[in-house]
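Moving on, here comes subunit A:
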Amino acid sequence: MLLRVENLHKRYGKEEVLRGVSFSLEKGETKVIIGPSGTGKSTLLRCINRLTEPDRGRVFLEDVEITSPRVNINKIRAQIGFVFQDFNLFTHLTALDNVRLGLIRVKGLSKREATQRALQELARVGLADKAKAYPAELSGGQQQRVSIARALAMDPKLILFDEPTSALDPELIGEVLSVMVELAKSGMTMLVVTHEMGFARSVADEIIFMEKGVIVEQGPPEQLFKRPQHPRTAEFLRRITELYGGEG
Partner candidate 1 sequence: MALEHWLKVWASLPVLLQGLSVNLALLGGLLSLGFVLGIVFAVLEVYGPRPLRFFASLYSWLFRSIPEILLLLLVWLGPSRFGKPITGFTAAVIALGLRSSAYQAQIFRGALQAVPAGQMLAARALGLSKLQAVRHVLLPQAFRLSLAGWGNEFAVVLKDTTLAYAVGVVEVMFHARSLGAREMPLTLPAYITVALLFLGLTYAGLSLLGVVEKKLRIPGLEARR
Partner candidate 2 sequence: MRNMGVAVAVVLLCWAGLAAEKFIVGSDIAWPPFEWVSAKGDYLGFDLDVMRMIAVLEGYEIEIQAIAFDSIIPAVIAGQIDIGASGFTITAERAQVVDFSSPYWVSDQMVLVRADSGLNIITALMPGKKVGAQRGTTGAFWVEDNLIAQGVAVELVLYETYPEAIMDLLAGRIHAVIQDQAPSEQAVRQYPGQLLIAGIIKTYEEFGFLVAKGDPKKILPRIERGMQKLRETGAWDNLVSAYFGNPLEVIEAAWEACISILTVERDPVRYAACLAAKVQELRK
């Protein structure tokens, strides 16, 4: 088992955002988390690499407890890629330097090795020719692909995607999704929060439906989309189809 999440709780003031979430992820698996906005999906992702500290519960990466206070969290984070909704590319760095920064500063690669590695990853997301461009000179879709390359370059054990296409214009979503599909096919372990039901259906090994800080239902896409066990799941799927159009 690559990732194990046990009974995570997180509260912001009065509001309990996570109310005991548990699941696990095998190596090479892609799981997609769906659910209405404000149900704690993003918080869950951030609790996994402790960008947000959970109040209670434990997270294991392989056999290491990430949530242990003794763990060197920077070392752990270097093994977990994170792709943000609004990309968060480093504004003052070129695409190449965005990808290189972690390689040099965290992994301790030489500049030459890092450059080589970074160019490979940029090529993998189809942006080798944009290495010298600054984020502001790239489209949203290109920026998100650079940010995926930045995560990939670190050679992570798993990548967390936090609504990677939500900030994109519709015509730019496709290029990002196709990169993600390729990734999943290549055997990368991925945990994806998204509203892209088409992607969820075709790529996910399992889908997790979350609402109000708990997992309501999880299972293979076929089961969840065709025979949801829970009325809340059915209701959500009906509304999301209305909103985003018919899928598959």
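Candidate selection criterion: all candidates are chains of the complex that A comes from, given by their letters.
Criterion: a residue touches a chain if its C-beta (ideal position, glycine included) is under 8 Å from a C-beta of that chain, and two chains touch if they have at least 3 such contacts; residues count from 1.
Since this is a predicted model, take the numbers as computed values, not measurements.
**Q** Looking at the complex, which candidate is in contact with subunit A: 1 or 2?
**A** Only one option touches subunit A, namely 1.
**Q** Flag every residue of subunit A that touches candidate 1 in the complex, lowest number first.
**A** 49, 51, 74-80, 82, 84, 86, 88-92, 101-102, 105-106, 134-137, 147, 150, 154
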